[in-house]
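All remarks here apply to the structure that follows.
A single protein chain has been omitted; all remaining protein chains appear in their positions.
On to chain A.
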Amino acid sequence: MDGIEGASNPMMEEMQANGTGGVDGSPLTSTSRRKNRPIVSGEPLDIEAYAGLYTGRTKIKRLMFIANHCDNPGMQLEALRMAYDEIKRGENTHLYREVVQKIDGRLGPNYAMDAAWCSTIERKAEQRKEKLESELNAYRTNLIKESIRMGYNDFGDFYYAHGALGDAFKSYVRTRDYCTTSKHIIQMCLNAILVSIEMVQFSNVTSYVSKAEQTPEALDPPTVAKLCCAAGLAHLEAKKYKLAARKFLEVGPELGNSYSEVIAPQDVATYGGLCALASFDRTELKNKVIDNINFRDFLELVPEVRELINDFYSSHYASCLEYLGNLKSNLMLDIHLYDLVETLYDQIRNKALIQYTLPFVSVDMRMMADAFKTSVVGLEKELEALITDNQIQARIDSHNKILYARHADQRNATFQRVLQTGNEFDQEVRAMLLRSSLLKYDYNIRALRKH
């Protein structure tokens, strides 16, 4: 156990010092890697690098989420500042007001409420809206399908930029009737998916993903990748970890940065890796994650996740759990993952415990407690829960602190079940015959009364 931990540390140092990349040896300068690896274990999140991965509304949302959930006031202010700058570049006055309220004057006079800007934006918005409406009405009277479609599309974009997500969604959906080519349909689906994700209505996401997948002609690889990501996110929110993992693992490397309005490739790696670890069995883990060439590129972006998956597979549980612990604080700042972190971690830990005990007939609980960096008492409690849940077939010898594997005696169990089934059958048939006789009596009485 100590030997392995010693080996991983010099590897880490080497990576950071020499600036060489991961196992493939792809050359990366240290600065660009810094940009690609904002979640560095143990260190607080580099907000600028993190925000650089995203564009559009999700960038603002993520920054505000970090500001709300972070304890470090320095990071909070940094996040709010960046959010403010980003919002100012857009047209969403609602979010602007929110962010100004949160800043509360702490960042100085440059970041105070700019009422003039607000009113200008709102006026412009009104004008634009009127213009769009008149254009749309013109197109509608002319009944030109393509123009009507583009009109609704523009409306959707307009509402989205101003934060009216419900109206944006409705507008995008209305283009459906005017879509003529499959490209249009794909565009509509992608827009609808984007708005649904922002609205946190993932049932719509799933339906639009399937709709888009039904038009295979117009699907180019980046779009396919985007749809996989969206589907994966939907499953993640629905807590279907296995399905989410499978979807994320299917994402091709063509994704690149093309879906930065929703998700970054680092996220694909993290979500996919953690969900796979929590829900796959060993064979699936090996085939779909470790041997998956496409996914390897993604894992390069988050080497900690790669390391911890490898550690788990090679049974180095202490270091695996250590990586998990280091990543936790930063994962809690991710808007999709924060409420799922605890569950995923518990599942991964349970899997590790089960996997540890699987090959042995008897296990010394003291050694196991060392391997998992916990006390014997705590370990006993965890094992008890797993045994009661029937995930581990074993018995605890509490006196000597040994775990003994226990394999059910099939023969005895079969006899027991047979006798029990016989008794149940006996009881049920007798009760049934009794009831039928009562019903017959009842029926006879009623027949008598009728006559």
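Note that contacts are C-beta pairs under 8 Å (C-beta built on N, C-alpha and C of every residue); 3 or more make two chains touch, one makes a residue touch a chain; residues count from 1.
Following the convention adopted for this analysis, contacts and distances are computed from a predicted model.
This complex has a chain not shown, and the name its UniProt record holds, of "28S ribosomal protein S22, mitochondrial-like", "Pyruvate dehydrogenase E1 component subunit alpha", "COP9 signalosome complex subunit 3" or "Integrator complex subunit 11", is "COP9 signalosome complex subunit 3". The residue from A:H94, A:K373 or A:R435 that touches the chain not shown here is A:R435. Only one residue from A:E48, A:D220 or A:E384 touches the chain missing from this view: A:E384. For chain A, the list of residues touching the undisplayed chain reads 384, 387-388, 395-400, 404, 409, 411-412, 415, 418-419, 422-423, 425-427, 429-439, 441-442.
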